[in-house]
Every structure is written in structure tokens, then in C-alpha cells.
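Note that one protein chain is taken out, while the other chains of the complex remain in position.
Residue numbering begins at 1 within each chain, and the chains themselves are lettered A and B in the order written.
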Amino acid sequence: MQKVAVAQDPLAASTDVDPALLRELVAHLRQDRTPLREEWTRRITDERLLSVMTPEEIFSEVTAVYDNYVDALETGSIEALERYARNLSERIIPRGVETHEVLGVVLLLRDVLARSLFQKYQDDRVLMNQVLDAYEPAANRIAVTVGVSFVQERERVIRQQQLAIRELSTPVLKVRDQLLILPIIGALDASRARQLTEQLLNGIRENRAKVVVIDITGVPGIDVDVANHLVQAVRASGLMGARVIITGLSADIAQTLVNLRVDLTMMQSVGDLQGGIEEAERQLSYAVTRSGATSPDSRA
Amino acid sequence: MEEIRVPIRSDADTVVARQKGRAAAVAIGLSRTDATFVATAISEIARNITSHAGSGEIVIRRVTQGGHDGLVVVAHDEGPGIPDVAAVLRHEYASDAGLGIGLWGAQRLMDAVEVLSEPGRGTTVTMTKWCRFDDVGTLLGQRGA
Partner (left out) sequence: MGVSILKQRDYLIASIQSALTDTEVVQLRDALVAEVARHRSRGVIVDVAALDVIDSFVSRSLSTVAQTNRLRGAKTVVVGIQPDVAVAMSQFGLGLADVHTALDLEAGLELLDG
């Protein structure tokens, strides 16, 4: 028994069971592997769980989980099962498998195995109780492990999708050499503004941009946090040698910025996107006779 | 992550401290930008030690609070201390050698900065940066953990 791996688990205290009983239990589950797997698969199909998977797929996953499950019972180490559960979750989450299905499947296995233990030991109540005492905490722990792995994986996927959606909602468009446009659509919060800054600066570096037009026509409103992020993005762009022109500033937002006393001296603002691009073109054609963005006397 | 201690005696130690701070920040899952914030803040407060107290120490460690990971940087010296901490934090007297601007910058770069100073006894600056829930780096960090 690997006590080390068990020791960190809150349920671990109750898994302190007779190793001989556990061996007997594991031997039974190995011996009846085929009928128990089939029973489990049948119950899964009956309850219409994992409906997006074919029966063959279900049987093959069931086999792998079953074997990992028995191994976990035997060794007390849930790491391999945890890895498999994560890997499985990663594969089935994109196909739309829901949390209740995964929990249902795991609880079914617990039932199927418990029933088979009842049957096997029904003539010896004392031994049956001992075997169940050994089985239950371990089985609960395994069920929790699989369930939690699935939920964690799901949360991770959701967060990653949120990031991806944000990234899609702020494309960095190269209009022509040295000129980028960032049309921002939708509400800005501090976290999206931070990400936008990152994309803007990487875009400047990758495209060797000298002028960037940020169009915020599609932004409904701005708070002081977001406004400061925008100012910061403009400053940082300047430090990397690129000027920023803001377009599409609504009267409301303009007034908010003034009321919030955001330092706007770094920002050049032009009414609409078309005007912004024209201004950018003008600056680029003069760029050869003009110097950098950070000096007040550079327009000589 | 093990606690990291860097004795600050010269400006070369400052470079070591900020490099270790950056590495520790990345190791606990802070984004690259946040790691740069941490390194810059360390650079400032380490300079305060060398130019005002002569020597001191910087301690870097991981903290966890309510399931959130963060990095704590503690800078300690036994120098002359700061007579009016509140005024320095408001950037009211930015001495050209950088005491004011350093603490002020650290405040802008970190999530929390606490200054304890007793004139004649020394100064302890404690700065914290928390991992953000929405950072890709944090996500990957959690994944690997």
C-alpha cells in the first residue's frame, strides 16, 4: 500500500483498512471483470447516459476506467485514475458530455460493484460488512476524484474559451505597411483592456507598425479603470515607437473621460474611423521628415 | 516554492534580487507582464536600501489566500527610516535619489504595498502581487500543478 499518496486526501483517514480484505476485494473485481464491465455498460445505456458516444466507445472507456478503478483500490494511489479522468474529460467535454452524466456513470459503477459484493458475500454477513467497510470509503474517494477531475477540466475549458472569445473580439488588422487598426467591439473591463494592450503591443512588434488606429465606436461605455488602461496602452505603444490615434469616441465617453480627469495629453483623437485612417496615412507619409512620439518638440 | 533570501549590499545584488523575483513570479503563474511589474518594483525598493540604509535584505515567497496564489516581497533594512511614510507614499517629496519615486512606483506596480518605518530603527516594505484568475499564464500554471 502506498500510504504516501493517500495521506493528502481528506477521506484518507477512513481508508485505513485491513490489507487482506482489500486484496480479496480486488481479486474478486479482477475475476469478474468481464460480466461487471458488461453490466455497467448496460446500466449506462439504459439510463441514457453518455448518449453522444457509440456503444463501442462507451465499452472501451468503461474498460479503461474499470481497470484504473481497480488499480486505485489496490494501490491506494489515485494519481493514474486522476490522469485518465482528466484525459477522458478533455476528450468528451468538446462533444457535449454533461457533468450529471459523468457523476451518474461513476455512481453506477459504485452500485454495480456493491451489488456484486452483496451477492458474493450474502451467506456471510460479518465478512460482507467488513468487505463493504473496506470498499465504501475507497469507492467514494474514487467517485469524488473522477467527478472533480471532470468539473476542473470543464472549468478550465470554459475559461480558455472565454479568453479565445475575447481575443476574437479584438482583431488586430494590418491595413498596410506600418499601419494597424484595432476595432474594439463590446464592453471593456479591466481584464479585457489588459489583454487588448498585450495584443496591441505584440501587433506593433510583429507588423513593425508606426501608427495604430484604435476605433472604439462599438464600446458602450468606459469607467475610470478602463480609461486608465487605454491611456497606458497608448503610452506603451509610444515607448515602442508607434503613435496611437483613437477614433469613435462618443460624446458620452468623451465627457466621462474629462470628468474622470484621465490624463489625455498622450491621446490623439479623430472623429471617426475613416478620418483616423486618413490622419494615419498623412502621418506615415510625413514620417520620414518627422521624429518620434514621445518628445513635445519633435514636430520640427 | 522555497523562500528566497537575497542580501542587498550593492547595486549588483539589486540585479540578482529582481531576476530572482521575476523567476519566482513566473514560477507561481503570474503573467509575463506582471512578472516585469514585480521585477521593476524590486529594483526600486532595493535601490532605496542601497542608497538610504547601505544594506539590508529582500525576501521573496509565495502566499496562498482563499485559493489565490500570490507573491510577497519583503524588503528590510536597519537604516535611518522614513520620517513621514504617508507623505512619501503620496509622492509629496520625491527625493532625486529615488526614495519617493521608488515607493510610489512600487505602489502602482504591485497590488498592495505596506511600509513600516521607525526613524533610527529601519524600514520594512512588504509588497504583494496576486495571480489573476483570467491570465493564460495562471491557467497553464494551474494545469501543470
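FYI, a contact is a pair of C-beta atoms (placed from the backbone, for glycine too) under 8 Å apart; a residue touches a chain by one contact, two chains touch by 3 or more.
Given the structure is predicted, the values throughout are model-derived calculations rather than measurements.
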{"item": "Full-complex contact with the absent chain, from A:I158, A:L239 or A:A254", "value": "A:L239"}
{"item": "For chain A, the residues touching the chain missing from this view", "value": "197-198, 201-202, 204-205, 208, 210, 231-233, 235-242, 287-295, 297-298"}
{"item": "Absent-chain interface as seen on chain B, which is shown", "value": "10-12, 14-15, 18-19, 22, 32-33, 35-37, 39-40, 43-44, 47, 50, 98, 101-102, 105, 108-109"}
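Definition applied: only the chains that are shown with their structure count from here on.
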{"item": "Chain A and chain B: spacing of chain centres that average the CA atoms, whole Å", "value": "30"}
